[in-house]
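A single protein chain has been removed from this complex, and every other one stays in its place.
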Amino acid sequence: MLRFWRQNQAWMTPIILLFLPLALFLSMIVWPIIQSIGISFYDWDGTGPVRFIGLDNYRELLSDGQFFVSVKNNVIWIVMFLLAPVFGLGLALFLNQPLGEMRVVKSVFFIPLVLAPVIIGVVFTWFYDPTFGILAIVMRFFSLEPVAILSDEHFVTFGIVIAALWAQTAFCLVLFLAGLSQLDGELIAAGRIDGASGWTLLRHIVLPQLRAVSFVATIITVIGSLRNFDLIAVMTQGGPYGSSTVLAYQMYDATIFSYRAGYGAAIATVLFLIMSIYIAIFLRHTLRRESRGA
Amino acid sequence: MTPNFSRRVLLKGLGIAALGLGLLQPLIAPASAQETLVINTDRSGAGQKAAMNKIAADFEAANPGVKVTVNYSDVESYKTSIRNFLVASPPDVAFWFTGARMRAFTKRDLFEDISGFYAKNGLDPSMAPFLPAVTDGGKQYMMPTNFNTWGFFYNKDVFAKLGVEPPKTWNELMAIAEKAKAAGIVPFTIGTRDLWANALWFDYLTKRINGLDFYMGLMDGKESYTDPRMTKVFDTWRVPIEKGYFLDNASSYGWQEAIPFLSQGKAAMYLLGPYVLTSLPEDARKNIGFFPFPTVDPSVPNFEQVSINGVGIPKGAKNKELALKFLAFLAQKENLLAFAKGGSVVPARVDIEIDPNDFASVQMQQVRNSSGSSQFYDRDTDPDMAQTGMKGFQEFLAKPDRQEAILQRLDAARKRVFN
Partner (left out) sequence: MYPTPITQRPLSVRLGYRLALYAAMLLWMLPLIAIMMTAIRSQSDLLAGNYWGAPSSFALFDNYREVFATSPMWGFFLNSVIVTGSTVILVLILATMAAVALAKYRIPGSTLLFAMFIGGNFIPYQILMIPVRNMVLGVGLYDTVWGLVLFHTAFQTGFATLFLRNFIISLPNELFEAARIEGASEFQILRRIVLPLLRPALAGLAVLIFTFVWNDYFWALVLVQSDAAKPLTLGIAGLKGEWLTAWNLISSAALFAALPPVCLFFLMQKHFVAGLTAGAVKA
């Protein structure tokens, strides 16, 4: 027995190691994804009997104005959210200084990352309150008519994204600070000797070294933008009249409030397909670089 | 898809493994008495919570060996979780809405038939008026606990300043609104972020213009949203909207955040329920008056909006006998009154003496004066329809010129839902 193990451990070890994590992941994540796609072909209220209706849910989706509003908002989220890595990098450059109090200062800037999204949503709702909110008070101070950000179908999504950016920027900040601490000092010193400074130094010497971090920050940000849900639920419940709804929220709304699990699953499947594009990009990037490195 | 899975066995193994780690579990589970009664409720406001805790304690005292566990949830998460726990881990007692919301569950056989309960406890005469709301197919599935009515709450100082009296007709109401507007006061405050407050305008105008039968037909999907009678409702509703009588940016506020406008005198009126009063500090309440929704068409009787809450026993409850005992205990006059009082609502027994100074007596009077009632848009119609409808009303309040498109959309939803 022991001899058998000694001879065969080389190929058996990875299988033993992988068994539990893989089993758990397959049963709790992969299988539900497949099921969810399955449900999208049914008419189902979530508890009662099911009825197979083929592609009807998808057909309805294409004639559902709300669906296109959601897709449009998802696009706004992705584009706006990409400011998070930019802001995060800017802040990281600003904070990357050897001062005594920096440990505390950095901690303060990390705090949004650990706050529950629900709380962030509530606070920003107060900010935007068109009568009592900070924004309204400031605008009135400059004799401007306060804008009701969360009541305006054109502004509402931007208002929510700004709240989300607060936490997401903190996340990118952490990554970039880590990246900056790993910079190759000799390269920078050499650059300085060559007379490069400020912007040139940043562009030609620093940024190339941060490419890996930037890639991770960008991908995580894009995924975060497609996943966002809590803030919308708290700040507007998708309103006014659905104008701040995104696919993830529409799916929840259909399933929970309208008792339409099948339709919700169809929305989820579309979201999953969109997400697959990013998964593919990430995977290609990672594997390509590794094969280059090997 | 049914909740049967091929990986069930494997998962069970994992689950047991996880449970093995659960040495801390006993720390949080309550020590088990001989008998445990589990109650799930969303009546989590401070007043009703305190009342319920006292009733539970009294029940324990009256039944030695019984331990009562009450799980409080907020209303929104309760709406999500009740559909899970009724199937998965039913408590012994569950509070819920009556009407269509209840029937959504009785249709799937998730609530116990308690028809015999009323006669056995001698409650059939005193609860009779509320029984239709808890009846499905001739059987009763819940016990009504309390009800509340709706109407206009107004700022007395503002009315005095404008020199107006509570209106009796729609035209008088509009005249007061005009006066308020001219004086720089918002006539109607309203918060539509959580959608439902706005449905009151829809419900009342529909009932007061077209009568209760049409309204119920609409709720059951038999009448169309594109019917000319519906157009009339929206044309009437449009007048105050286009004249700017409503609070600007209503969807920026939750229903509760719109109350300070009323109490501070920045707004004159708010069409809402008794929660206006419970939301305000004691001294501010004195300045708030009430009048029912005025008559719109004198040829149509005054149909009212009366929302009834109840409590039921889930089909899968472990302790049904004890649960019935608890329901009977809760139904006792003093308990039901205390419980209702905690939420400024009215106990669902006609034989309970109500303090004439209490707002409950006003609500009682309102019910007596009405020629019939419905509950609320989102309790009377299908949930899918209600969600689409209330979003449409929210849009109408902000963009009344989209009336046509909104009604088309609502009717498309009606056809989908009721076919």
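Each chain gets a letter, A and B, in the order it is written, and its residues are counted from 1.
The rule we apply is simple: a contact is a pair of C-beta atoms (placed from the backbone, for glycine too) under 8 Å apart; a residue touches a chain by one contact, two chains touch by 3 or more.
Bear in mind the structure is a predicted one, so any value in this text is a computation, not a measurement.
Chemist: Shown chains touched by the missing chain?
Modeler: When the full complex is considered, the omitted chain touches A, B.
Chemist: Tell me which of A:61, A:164 or A:251 is the one touching the absent chain.
Modeler: Going through A:61, A:164 or A:251 one by one, A:251 is the residue touching the chain not shown.
Chemist: Which candidate, B:241, B:280 or B:313, sits in contact with the chain we can't see?
Modeler: Result: among the candidates, B:280 touches the missing chain.
Chemist: Just the residue numbers, please: which parts of chain A touch the chain that's not shown?
Modeler: Looking at chain A, the ones touching the missing chain are residues 6, 9-10, 13-15, 17-18, 20-22, 24-25, 27-33, 35-36, 39, 46, 93-99, 103, 105-120, 122-124, 126-127, 129, 131-134, 137, 166, 174-175, 177-183, 185, 188, 201-202, 205-206, 212-213, 215-216, 223, 226-227, 229-230, 247-248, 251-252, 255, 261, 264-265, 268-269, 271-272, 275-276, 278-279, 282-283, 286-287, 290.
Chemist: For review purposes, identify every residue of chain B that touches the missing chain, sorted by number.
Modeler: 1, 3-5, 7-8, 11-12, 14-15, 18-19, 21-22, 24-25, 27-30, 38, 40, 42-46, 48-49, 69, 71-77, 80-81, 84-85, 87-89, 91, 254, 256, 259-260, 263-264, 275, 278-281, 284, 343
By our rule, only the chains that are shown with their structure count from here on.
Chemist: Calculate how many whole Å lie between the centre of chain A and the centre of chain B, each centre taken as the average of the chain's C-alpha atoms.
Modeler: It comes to 36 Å between the two C-alpha centres.
Chemist: Quick one: which bits of chain A touch chain B in the complex? Just the residue numbers, please.
Modeler: 23-24, 26-28, 31, 35, 38-39, 42, 44, 46-48, 50, 60, 65, 128-131, 148-151, 236-237, 239-242, 253, 256-260
Chemist: Note which residues of chain B are touching chain A in the complex, please.
Modeler: Within the complex, chain B touches chain A at residues 1-2, 5, 7, 10-11, 14, 79-80, 83, 87, 104, 107-108, 110, 192-195, 248-253, 257, 261, 383-384, 387-388, 391-392, 394-395, 398, 409, 416.
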